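Shown here: the complex without one of its protein chains, the others still in place.
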Amino acid sequence: MGERDRVRAFGVRMSRRGFLGASIAGGSVLLGSLLSACGGGSDSTATSGASSTQASGGAQSTTTSTSSASPVAGAATASASGGATAASGGGTVKKGGTFSNFAAASPPSLDPFPSGSQGQSEFSAFSYSRLYMLKSGPGVPKGSLAVVPDAAAKTEVSQDGLTYTTTLRDNVVFHPPLSRKMTADDVVFSWNRLNGKTPGSTASDRIQNLAAIKDVTSTDNLTVVFTLSTAYPFFLQRLADAKAMFLMPKETGSDFNPAEKVVGSGPWILTKHTPNSSSEFKRHPDWHLGPDLPYFDSITTNVIPEYATQLSQFLAGNIDWIIVQSSDLKRVQDSVKGVQIYESPPYPLSVLNFSANTPQWKDVRYRHAVSMALDRDAMLDAAYGLKDLENQGIKVTRFWHNYVPAAFSEYWLDPKGTEITPEAAGYFKHDPEKAKSLVKEAGGGFSTELHYAAANSRYGDPYRIMSELIIEYLRDIGFDVKGVEEDYNSTFIPNTGKGKFDGLMWIPQTRTDPFAYYQTQYLNPKHGIYGQWKDDDLTQKMLAIQSLTDDAELTKQIKDVQNLLAEKMYVIPMQFGAASAYYAYQPWVQNSTVYQSFAQGWPSEDLPYYWSNK
Amino acid sequence: MTGSEHAAAIDASVLISGRQRIQRSRWSSLRRFVRQKPLGAVGGAMIILLLLVALLASVLAPYGYDTIKVSDRLLGMSWSHPFGTDEQGRDIFSRIIYGSRITVYIGFGAIILSTVIATLIGMVSGYFTGLFDLLMQRLVDIWLSFPGLIFVIFIVSIFSNHTPILIITLGLLYAAGASRIIRSSTISIKESQYVESARAIGASHLRILARHIFPNVIPIVIITASIQIGSVILLTASLSFLGFGPPPPFPSWGRMLQEARPQMVYHPNLAIFPGLAIAIVVYAFNMFGDAIRDVMDPRMRGAR
Partner (left out) sequence: MKTYLLRRIALMIPTLFGITIVVFAAVRFLPGDVVDQIIGPDVTYVNPQTRAALERQYGLDQPIAKQYLWWAEGLVHGDFGRSIISGRPVMQDLAERIPVTIELGLLGLIFSLVIAIPVGVIAAIRQDGWADQIARSAAILFLAIPSFWLALIVIIYGFDWFGWTPPLRYHQLWESPSANIRILWIPGLILGAHTAGAIMRLMRTTMLEVLRQDYIRSAWSKGLRERVVITRHALRNAIIPVVTIIGLEIRGLVGGTVILEAIFSIPGMGNYLLSSIQQRDYPVVQAVVLLTAVIVVISNLAVDVSYSLIDPRIRYSS
């Protein structure tokens, strides 16, 4: 049924953030020792200016050496040279064993490309490599956008930022039965397949995450050249995004059907797959970040749609991790001794869109009134039970998303913070009186509709709850709002999501870098509603940001433009996904609280470093 | 002869006596009904109550079904909120009261539609027999092969889950089974003497159907409808639970149960009351239907 996707819907994997309560004190000890053991070697080869800023932006990053010769992340280097690495509390890594994983639903397909969904991306990240990965591990700050090479070895960027020349590692090996080394041709093939250019393939939604690419060619066996149509400040993050391109061997589709057989080069080899029931993986002995990694011998994923069942399985010790709902946090801490819990920062963003067909919305006073009608804290309380947490004595932060989600802390302009202009801040505050007077000034409330996806869509409960709240808040300030719940696949995505609606509509999005939100919202007429509004000044501003090469300037501009966006308010940032997610790991899963990348690439970014001391 | 036909085989003499019973004084038969079938009477009273609640929902409910007050979320049972509140602070008692509307609307809507179609098909098919009957019965066979829940989900997924579509789909679905029963009784009535004599004096087919057959199948129609309605309501609740029911914000009990799932462990009241509401209403209809059947036609006992 998949309604447990709600866990997924906001519980996207994110880097660790803080620690809760006494029972997790062990976690911070763990972190401390890891820091000293591995250091925080950054990847000098990730030459995109943007990513190196991010690497140094972390407060905990102790040694951000920019001259590390190895393209491999610090920890991986250490493990490769040191064999059994000191990883936790002075103990040595115990290899082997099985990680008991779960998923709320089976992936739509074994073929990674047709679906761009989160479930598909997480599943395919077990077995398929990408060129880059998001960096995780000791010293990497929460929500970090730093990348480390996956199948790539290094990338050089041209002065104009339009040509990326990537050299592949020479030790990337596809799973059996191919068991051959990856070449540049495989990367070109994967791009063509993603784009619908190879016979029998269709272009997938995933290419919108790589919209900047004009062409991909190979110049020699290990060199791939990406030509961009426009510069993109976070291009390596695009390559690292598990919702974008996976690398598939060029035999795909001709020698074997990718929907029936998985042949990738990632850390885990799929050995058995029963849709809607379970999947089994074994470690890829020739993984390019090996030979010690991954530490676990095998992974078992069981499909458990029902949250209540997930919870009881975790409490019974049958699954190794779970995303805990806030109301159960205390119970999990009390009944699982030594449980390791993570609070991860809010990463998915959603926006409330105004229809261009409704003339009244052209008046910015109405748009501001709508934003001021929303009680952002109350929405968090209702959808994510933050009050429950406080009642349990747990300290919570009530994040307010801006036009960049709170998780990207370097780029996020906190609506409650000091950097935001008072005027812009005012548009985020719950002020029904002011909203009412704005509405009155603009000509009074009117009848309108709020379109949102049906309850059985993949967005889950918080989305539905917030939809109903929005309707209520708008009624409070004098609008006569009718809620229109739409089928996700037949109406919401193809029509409403593309701008065919009257009144209002809101839609969650997950992007893996801050600019991707701007791009989909203000630069890509195919996605988002903005194309129908058109503000040339704003478009120019966005284009200017797009081709920035200086990191400090980029950070500043991305933040600054949020003030401007609040003044214009063509869309309103919503609170969906604006609460922390809580991940619980069984006490025996080592490294679990240290390696926490955000987004869907965790099976190759984090999981290879986990091990069990059981 | 399929099993369903067999179950529906009904003797005409019983039907006629059923009709005579109806023609007796209304009040005395009601009194007798209450005395003989106390459970059925309780069921009937509960149905009347349900109808009243649905009709007067806006008067009876202390709060609106969509009145949100986040600060009052997930309250336990109290005087101001007899059944507590849900995760948005909406009053569960009020939502259950409003939820009766959808139940009545779909339950009765589907049954009325089903009864009309079933009576038409059953009577015409049973009266004319021959090729028309043969074809009609094959059509009914086809319809009766689809498992109810699966078929409705299939249709709703294609044509959307708007209430009228739900009513039409459910109505058609239940019409097939009911038409079988009505057809069988039409066949037996047709053989009875007074129909034969009407035919002998040259009455038209339409006249015979309207004047002689129809009044005599009415008891069967009522029995079938009253027995089926509980099952329609249960099926609608299942649909809502699976997310294929009528769209929000108007509450339906099945959907309330679905939405209660994440909170059920700590707030069982979220799940108990909608579940109880479904069970009680279905129970009432079942009891009432049973009693009606026993009173009107004891031979149909066990047929559902």
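To keep things simple, chains are lettered A and B as they appear, and every chain counts its residues starting from 1.
One rule holds in what follows: a residue touches a chain if its C-beta (ideal position, glycine included) is under 8 Å from a C-beta of that chain, and two chains touch if they have at least 3 such contacts.
Keep in mind the model is a prediction, meaning the values are calculated, not measured.
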Which of B:Ile153, B:Leu166 or B:Val217 contacts the chain that the document leaves out: B:Ile153
Listed residues B:Arg138, B:His162 or B:Arg211, member touching the removed chain: B:Arg138
Chain not shown: contacting residue from A:Pro114, A:Gly478 or A:Pro587: A:Pro114
Residue touching the undisplayed chain, where the options are A:Thr217, A:Thr309 or A:Asn357: A:Thr309
Contact set of chain A toward the excluded chain (per top definition): 1-2, 100, 105-106, 108-111, 114-116, 195-197, 199-205, 207-208, 257-260, 274-278, 302-306, 308-309, 311-313, 315-316, 318-319, 456, 488-490, 493-494, 526
Touching residues (missing chain, whole complex) on chain B: 1-4, 6-7, 138-139, 141-142, 144-151, 153-155, 157-159, 230, 234, 237-238, 241-242, 254, 257, 261, 264-265, 271, 275, 278-280, 282-283, 286-287, 301-304
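The working rule: only the chains that are shown with their structure count from here on.
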Centre-of-Cα separation between chain B and chain A, whole angstrom: 48
Touch list for chain B against partner chain A, complex: 66-68, 70-71, 73-74, 87-89, 160-161, 242-244, 247-249, 255, 258-259, 261-266
Interface residues, chain A side, partner chain B - complex: 1, 3, 6, 306-308, 325, 327-328, 375, 378-379, 381-383, 385, 387-388, 454-456, 461, 464-465, 468-469, 471-472, 483, 485, 487, 490
